[in-house]
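The structure under discussion is supplied below as structure tokens; questions concerning it will follow.
What you see is the complex with one protein chain gone and the rest in place.
Up next, chain A:
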Amino acid sequence: MFVYIIRRLLQMIPVLLGVILVVFLIMQMVPGDPAVLLAGEGASAETIAKMRTQLGLDQPIMVQYAQYVFNVFQGDLGTSLRSNLPVWDEIMARLPATIELALASIFVTVVLGMIAGIVSATKQYSAADITIMVIALLGVSLPSFWLGLSLIYTFSVKLQLFPVAGWGTWKHMILPAITLGTAGAAIVARMTRSSMLDVVRQDYIRTAKAKGLRETVIIYKHALKNALIPIITVVGLQFGFLLGGTVLVESVFAINGLGRLIVDAIRMRDLPVVQGGVLIASIIFVFVNLLVDVLYRYFNKRIDLN
């Protein structure tokens, strides 16, 4: 397992190099010259050229890329073109809100999804099962901005239970977390249901019944742990989507997180911030994937060896 983790960490390096390159190329292709934007409207060609040299934008793209990678390995993500602050500081100021949002949302995804899935599976074809599965079907296809705005309208504007926007207290977290976590919860619910239904048909569940165990012990002790493997995979995948979704939800709820930072930076052609933000987001993403794989292997080792 240890060797496996080390190998996976080493494999991250080319992946991250690739990510940086792709962002570089994309930013090259989008119209708008950061030098022009920075020098301001109606600046002379000379000023703009000077600005370019200063930013290193006159260098060939591959040289820029190499320089950037070299700096990153020294722990330097560059300086924001807009604020002149180190990109690292800009990101660290925004990251906690995003991580909190992501954790709260994944909590919604896992807890809501698994409870709904277990109820559905244990009461197969009941009214509860059908209701949950219909909601789950809708939940997957619901656009998150629509869900977010509906929740704000209902719970913040009408009922005034939660703040409309911003970040800081647990009250701020609830609606964004539901907005972001619902689609995942719906998928996890469906996966939990099918995985549990598969497990409860297994011979060892019959054995557990023949021992005289009660239903709840059979479901939560004997079945759930076996049903977990595909659920972990789905939760891992959901975490990826969820990180992408933070951008939208941060906009809807006016949360100053990493997603908004990157979006604003793209608008301003603030290349170092875009680059750094995407890099940090990618690192988080790759680590989460690694964590999921390790968990998966842990739960799956008996099956592997069989």
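The rule is simple: a residue touches a chain if its C-beta (ideal position, glycine included) is under 8 Å from a C-beta of that chain, and two chains touch if they have at least 3 such contacts; residues count from 1.
Here is the rule we use: contacts and distances are computed from a predicted model.
J.: Out of "ABC transporter ATP-binding protein", "Succinate dehydrogenase/fumarate reductase iron-sulfur subunit", "Phenylacetate-CoA oxygenase" or "3-isopropylmalate dehydratase large subunit", flag the one the UniProt entry gives for the chain missing from this complex.
T.: "ABC transporter ATP-binding protein"
J.: Which residue from A:L21, A:L197 or A:L213 sits in contact with the chain not drawn here?
T.: Missing-chain contact among the listed residues: A:L213.
J.: Based on the whole complex, identify which of A:K123, A:K171, A:K225 or A:R267 touches the chain you can't see.
T.: A:K225
J.: Which of these touches the unseen chain: A:Y4, A:W146, A:W170 or A:Y204?
T.: Of all options in A:Y4, A:W146, A:W170 or A:Y204, contact with the hidden chain holds for A:Y204.
J.: Across the whole complex, list the residues on chain A that are touched by the chain not included here.
T.: Given the touch definition above, chain A has residues 202-204, 206-214, 222, 225-226, 299, 302-303, 305-306 touching the missing chain.
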